[in-house]
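Apart from one protein chain that is not included, each protein chain of the complex appears where it belongs.
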Amino acid sequence: MQKITLVPKEQFKISIEAETITPDNFAGKSAQDIGAMIAYEGNTPRPLSELFDITVDGSADAADVKIEINGNVARVKRIGEGMSAGEIVVNGDVDMRCGALMRGGSITVTGYADSWVGREMRGGEITVKGNAGFYVGAGYRGEPCGMTGGKITVFGNARDYVGEHLCGGEIIIKGNAGILPGVSNKGGKIIIEGDTDMPGSEMTKGTIIVKGTVTEMMPVYQNEGIETVDGVEYTKYVGDVTVDGVGELFVK
Amino acid sequence: MLIKDVICPFCGCLCDDLAVEVENNKVIDVKHACKIGAAKIRGHNRIEAPMMRESKTDEFREVSYDEAINEAARILVDSKRPLMYGWASCLCEMMKKGVLLAEEVGGILDNTASVCHGPSALGVQEKGIPTGTLGQFANRADVVIFWGCNPVQAHPRHMSRYSVFAKGFFTNKGRKDRKIVVVDVRKTDTAEMADEYVQVNPGEDYKLLAAFRAAVADKADVIPDTVAGVSKEKIVELAAAMKGAKYGIVYFGMGVTQTRCKYKNIDIAVSLTTDLNAYTKFSIIPMRGHYNVTGAGQVFAWETGYVNGIDMSRGVPYYNPGETCSNDMLMREELDSAFVIGGDAGAHFPAQSIARMAKIPVIQVDPFHNPTTEMANIVIPVKVSGVELAGTAYRMDSVCLRMRKLVDVDFPSDEEVLDKILAKVKEIKGVS
Amino acid sequence: MKLDAIFISGRTVNQGVNLENKSSTAYFDAAGYCEMNSTDAGKISTDPGNNVKVTTDFGNVVVPMRICEGNPDGLIFIPMGPWANAVASPDTAGCGMPGFKGLPATVESTDEKAPTMPELMARLK
Partner (left out) sequence: MSELLIKNAVVYDPINKVNGEKMDIAVKDGKIVDSIGNGADVIDAAGRLVYPGGVDAHTHIAGSKVNIGRIMRPDDSRLNNKPRTKITRPYTGYTVPNVYAMGYGYAEMGYTTAFEAAIPILKARHTHEEFEEIPIIDKGGLTLFSSNWMVMDAIREDDLDRVAAYVAWGLEASRGWGVKIVNPGGGEAWGFGKNVAGLDDPVPNFEVTPRQIIRYLAEANEKLNLPHSIHLHCNNLGKPGNYTTTLETFDICKDIKPKRDRQAVHLTHIQFNSWGGNHWGDMESKGDEIAKYMNKNDHLTIDMGQLVFGSATTMTADGPVQYANAKLLKARWANGDVELEDASGVTPLSYHPESYIHGIMWAIGLELALLTEDPWKVLMTTDHPNGGPYVNYPDVVTLLMSKKKREEAMAKIADLTFERTSIATIDRELDWYDIAIKTRSAHSKILGMVEYGKGHLGVGADADIAIYDLKPDETDSTIEYEKVKAALRRAAYTIKDGAIVVKDGEITATPMGRTYWVKSTAPSDAHDRMMADLKMKFKNYYSVNFANYMVQDEYVHNPVIEECGYA
């Protein structure tokens, strides 16, 4: 087991791009080694030691690394990018692209996760205890697939385009979601426990379950009547018919 | 002296048939232009000399070009997150310089598409864009749809030159050969002259476009009785008219790019257009505003791979609207300086964004006093491109033309100003 | 009496004509007004030329009212420019584009003066 604690030394205003903060990178490294790694404040490279107080306890492989971030990193982007194992716990908010391209391990954010949390996620698990921004588990511009595996749970609300271009994996939004969740879903599962609008546009495959209210439905779904999922009755829709979709949309 | 075949430097139509009478190096008459183009070419009161001030509430003081340029360079070099915005009312030649400067200072390069047709680019990135040149539509289109755009007000000669009244090879009766459909949230002047006006509820274009797709695919049975305020009957009827076109064209504007669903409206409009090509020929094209905002997208794309919202801070370009466009960054108060050129952020960003601009040094390069000037610390006046300077611009359909110079003035060109700032930046950074 | 409305902004010819003439009163005349249909104007008891105050979650602005019968009930239009921006949303909705159209707004008749462009900008400093 190796535990690394990062405490920001200042209140960042310009976003810090810190894709270096992953268990894979930190595994087996000393505080000094980690401190020498570079993050970018805008156009200016800065060693992590300038930005964070770093303490390291023990030494281990990535799978047994736990990174705990205490303090405000609402302006630190790309935490956990591409990580394959281990654990990151952020006690507070995080900036965009947290856990992007993640392949394994887990990230827990106790506060708000800004947009693109779990962008193009391949595996592992992300838990956001607060709200999330736009594009939870979505893709990069122009890519046919966003998230392809893993699981994201947001306990609060998420904004628009949850799981855009989802090709696999599972997203659970315990609160409300903005417009167009699961747009262009190609085979993943999204559960929204609160309200949302226009779910499942251009869905070809996959499942979307909305337990709250859908005020605006896309006018391109075939109503297949009532169906029970996990003991709860939903109206089942199949579509999107404009893309010959066989996606299943369950709305309470 | 009458200068013929002048290209109008106002909107994305780039009408190239203007005739401008110039006497003693002054424009005295502008023929064939619309009211807006004529006003632009005739000119307005302009900023006479470079100006600077410490605080934005101070009065400006006149300074030399060297002083303004040196100070601008210093601000850019000292910035960790400089925004370089505008690049639309100017020529491609200077955009190339702008890219170089943004690289050199590690800035964010954004053009006015950010608050105009940036979402159209995102839509294109989802689905592509079946389109063509304006002459193709003039020669062939018999079904013309204006969706969320109002050319009568925004592109006054568009209808006569390209889209409605223009007579073409296969449309030799002009207006009579075409069915004109306008989709908008209000009955605009363009809607007044259409054969069909479809009033869509604000923010519900996306659903209406989806319903059209279903109707075109003969899957109207799933469509509810009304969608977005439009009856199913109307949707089915218009879908049939679209499929029955010999050549259909969709012109769209900020009525779809700025409304709810934003780029997804373009995404689905492109899909509808693509679907229609299974039955006939259909194209779609954005109605671009600034005369060379299309050029900004073209130049940025070939230089960097991306159209706008390009973050150069890491030495390789990174693009992600929502993260890297002007208002994304202003909203987060992330920027530490702004360089505004060939666009007026002050007049076209939400007040809350501009309030954030008030807190950082702002450098403006522009011929005219405008709301950005009110927020600026350094103001550097330049030539009016396309009137006082020749160079390249791209029409809304990406046809590239060479703008003419009509009169000579003593102001430097924006390219010269950029060159000098670049040289000074390199000097301060100690690079050759 | 307040009117609940949807606010949009957009281009006009005169706003275009004065695009490089923004310190002028002509620009104020071209871009500093709010259009609604006469039914809506009646609801807040205002006449063309009188000032109205438009308020959204993002700010407020006072401009003269004009009638445009092409607007459906509950739709108000302010030409793109600083007056429209005063009530526009800076939220870029994840794609870079702020909110210039489709914002819920309230409109009320007012005796307050409409700000000039420099006055509007001065509010932001």
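Chains here go by letter, A, B and C, matching the order in which they are written, and residues are numbered from 1 within each.
The criterion applied here is as follows: a residue touches a chain if its C-beta (ideal position, glycine included) is under 8 Å from a C-beta of that chain, and two chains touch if they have at least 3 such contacts.
The structure displayed is predicted, hence computed values, not measured ones.
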*When the whole complex is taken into account, which chains on show are touched by the absent chain?*
A, B
*Which residue among B:Cys11, B:Leu76, B:Cys92 or B:Val230 touches the omitted chain?*
B:Cys92
*Of the listed residues B:Ala68, B:Met84, B:Ala121 or B:Ala347, which contacts the missing chain in the full complex?*
B:Ala121
_Missing-partner contacts on subunit A, residue numbers_ = 140-143
_Footprint left on subunit B by the chain that the document does not show_ = 4-5, 7, 16-17, 92, 96, 100, 103, 121, 124-136, 138-140, 161-162, 167-170, 246-247, 274, 277-278, 280-281, 283, 297-299, 301-307, 312, 314-319, 392, 394, 398-402, 431-432
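The rule is simple: only the chains that are shown with their structure count from here on.
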*How is the touch graph of the chains shaped: line, ring, star, complete or other?*
complete
*Taking each chain's centre as its mean C-alpha position, how far apart are subunit B and subunit C in Å?*
22
*Please list all residues of subunit C that touch 2 or more other chains.*
93-94
*Specify, in ascending order, the residues of subunit B that touch 2 or more different other chains.*
122, 260, 321-322
*Which positions of subunit C touch subunit A when the two form their complex?*
93-94
_subunit B partner contacts - residues on subunit C that touch it in the complex_ = 6, 8, 10-13, 16-23, 58-59, 68-72, 75, 77, 80-82, 85-102, 117-118, 120-125
*asked:* For the complex, give me every residue of subunit B touching subunit A.
replied: 79-81, 105-107, 122, 125-126, 204, 206-207, 210-211, 213-214, 217, 219, 222-224, 227, 260-261, 264, 268, 271, 275, 312-314, 319-323, 332-334, 336
